[in-house]
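Apart from one protein chain that is not included, each protein chain of the complex appears where it belongs.
Going in written order, the chains are labelled A, B and C, and every chain counts its residues from 1.
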Amino acid sequence: MMDDQIVRITSRLVAPFIQLYGIYIILHGHLSPGGGFSGGAIFGASLVLIALSFNLEAGIKQISHQTASVLESGGALGFALTGLVAIAFGGNYLANRSAGFPLGEAGQFFSSGAILVITVFVGIKVASTITTLFYNIIEKEEPLGNHKQTD
Amino acid sequence: MESAGHQPVLIIVLLLISAFIAPLLYRRWRFLSGAVVLAALTGSFITALLLLSKSGASSSLSYHLGNWPPPWGIELIIDPLRVYMLLVVTGVSLWIFIYALGDLKHELHNDVIGWYYSLYAVLVASMSAITLTNDLFNLFVLMEICAITACAIITIKDQRECLEAGFKYLIMSAMGTGCFLLGVAMIYMVTGYLNYSFIQSELSLALTDYPLNIFTAAALFIVAFGTKAALFPLHVWLPDAHAAAPSPSSAMLSGLVIKIYAFALFMIFYRVFPRSLLDTIPLNEIILWLGAMGVMFGSIYAMLQTDLKKMLAYSSISQIAFIFMGIGLDQPLALTGGLYHIMVHAFTKSTLFMSAGAIIYSTGVRRISDLGGIGKVLPLPLFAFTIGSASMIGLPGTGGLISKWYLALGTLETGRILFLLVILASSLLNAIYYMPIVINAFMSGEEFKEKVKIVPLSMQVTLAAGMILVVISGIFSRQVIIFFEQALTSLY
Amino acid sequence: MTDILNILLLLFLIVCAVAVAHIRDLLSAVILFSAFGLIMAIIWQQLGAPDIAMVEAALGTGVAALLLIAAISKTKRAE
Partner (left out) sequence: MFYILILFLLIFALFLRFIVGVELRSILTIYLLGLIVYFFSFAVAEMPTFGNPHNPAFNEVPERYLEAGPSETGAINIISSVITDYRAFDTLGEATVLFVAIAAVVATLKSHRD
């Protein structure tokens, strides 16, 4: 959309780091501030940044429209199914320790059982929600890659 | 309290999962996505029936989500009143969904029907969860879901009015949700709990230390639920929204969505607020007067309408106010009437909106004055409309009589003759605006000129079922009333 | 010292909120709105909620403003 060298180079440099940071925040939700919502929002924002500073095609190459909506349903579905797994293990819905998920040692990366799984699903869900929303609002009528400059 | 098995949460999760996979399925196998949601709705209705047989009329079961006991985790409670409401929600939504399978093809774009199924399932899931939850913040989250889905099933139709009406509804209900959140924050600040039962025992102590905070919270709750349930001065969004929406959505919104909030207000009055709070400030009195005004003004506005669906929408305002009057009178008989009216009105108004939808489907006519002689070409929809009108007026043999009868008994019991007059006057007004349509449709000499399409089978079946339900709720009411009598003793 | 900072931030917040409501140009309103989000993020941090601050910084400042600009580009710029 924006035809500007500085913006392109800067965002190309910055975007991978933002994505890495987002993934870090999602995966360390049980150890440090953050979690699925914040990490997912950061990751989604980086995808939007790519789509914005190059064009939609570049953004769609990163994550296509189909994939985004499948991930979006899949994230929510995974969350709901994690709860059902707890029932299958003999706990109540969305139970963690009492359903027998291994907790591990608090402070280690692989600790806290179902929390990590749920956090990852929520992160996927939020990131794909943001990209889907952006694609759906930005792309209409006009053919791809041929957007007018907005003001 | 004993444990309840996993049924209460399975109702919600089943519907949610079907909602998540319906749009994915719709891309490849169109037929399957409707079937999945239909199966989930049927499953939830059957589960609700199982819960009824399990809980009986007096016991109450509790389900701890994540195995955390109440003040720490979220609790779902199954008691007789909630099971009754759950049955109404799941049953009526199943019934409307079968109607929607036939009607949607002509009202919506082909691409969006999968999304409609998904939104519908989430709406039903949120409503069943609202009836079951015993946690204020959980109630807030569910109200949010319910508000967005209710908006979306209006704006999904490809017409300009729908966008306008949906946007108005979105703004108003967002305001209501905001008020509710503020009230929850205030309650949490002075009690430290979010669970209904714990708040109730803590609130009577907090009333001496923080009276103004609690009064403000109560006022905010009334505004929040009043906006969402279209209590009289806050009803402005309802007529546009319900008239513009596709017919299954109108039936859903008028039949269930506004009532779920009335039920939530009832729960908050009797399960969250302690008796001492209701005695200190006349909350019931405020609700009662607003309800009485809603009954009158809703009927008067409905008389002035020329559009069929708009008339039904204004009639909803006056009928929902009956439920609020039942809560406001604060007396077992009146509460029985109000709660029974939830079911009766869900049946009746859904039948009326469905028959209006069938009329619009097969002829395209919406104006009341153009309906002369239509009864000869569309006998079944108009017959359903007649039965529904009879129940609205409160003729013998229909459910409308029973609920109004118990409400009237409640007014006599408390000695408030004025409100008895309001109920009688509203019946008269209902007769004034429903009867001419029926008489005009069947008995006027003129021929109906427009072209007529055949009504699909699923719509015919659901219309017939609607007639039967309205009549059954009038004739076999004794069981339900006894059920209420046992259930309501726990409140006083 | 932090009290003064907090009061200044809250004042900024109010000014931004009033300005968003009053300004006629929608694009400027969006920019002001994202400034509002940024200040809000700092306030969350001050109140001891880094989680919310992170979400607010990403969503309130970045994504919400982008979506609003996208919506403006589909419609008119003036009110």
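In the analysis below, contacts are C-beta pairs under 8 Å (C-beta built on N, C-alpha and C of every residue); 3 or more make two chains touch, one makes a residue touch a chain.
These numbers come from a predicted model, not from an experiment.
**Q** Touching the absent chain in the whole complex: find that residue among B:157, B:309 or B:341.
**A** Of all options in B:157, B:309 or B:341, contact with the hidden chain holds for B:157.
**Q** Specify the residue from the set B:45, B:99 or B:116 that touches the hidden chain.
**A** Counting the whole complex, the residue in contact with the absent chain is B:116.
**Q** Which one, B:145, B:175, B:377 or B:395, makes contact with the chain that was left out?
**A** B:145
**Q** Determine and list the chain B residues touching the chain excluded from the picture.
**A** 16, 19-20, 23, 65-66, 68, 71-74, 108-109, 111-112, 115-116, 118-119, 122, 125-126, 129, 137-138, 141-142, 144-145, 148-149, 151-152, 155-158, 163, 166, 186, 188-193, 202, 206, 210-213, 215-216
**Q** List the chain A residues touching the unshown chain?
**A** Residues 29-37, 69, 72-73, 75-76, 79-80, 83, 93-94, 96-97, 103-107, 111-115, 118-119, 121-122, 125-126, 129, 132-133, 136-137, 140 of chain A touch the chain that is not shown.
Here is the rule we go by: only the chains that are shown with their structure count from here on.
**Q** Calculate how many whole Å lie between the centre of chain A and the centre of chain C, each centre taken as the average of the chain's C-alpha atoms.
**A** That pair's centroid distance is 23 Å.
**Q** Quick one: report the Å distance separating chain A from chain B, using the average Cα coordinate of each chain.
**A** Going by mean C-alpha positions, chain A sits 36 Å from chain B.
**Q** Could you list which residues of chain B touch at least two other chains?
**A** In chain B, no residue touches at least two other chains, as defined above.
**Q** So in the complex, which bits of chain C are touching chain A?
**A** Those in contact with chain A are residues 27, 50-51, 54-55, 58-59, 62-63, 66-67, 69-74, 77.
**Q** Note which residues of chain A are touching chain B in the complex, please.
**A** Where chain A meets chain B, its residues are 69-70, 73, 76-77, 80-81, 83-84, 86-87, 91-96, 98-99.
**Q** Residues of chain A touching chain C in their complex?
**A** Residues of chain A touching chain C: 25, 33-35, 37-38, 41-42, 44-45, 48, 52, 130, 133-134, 137-138, 140, 148, 150-151.
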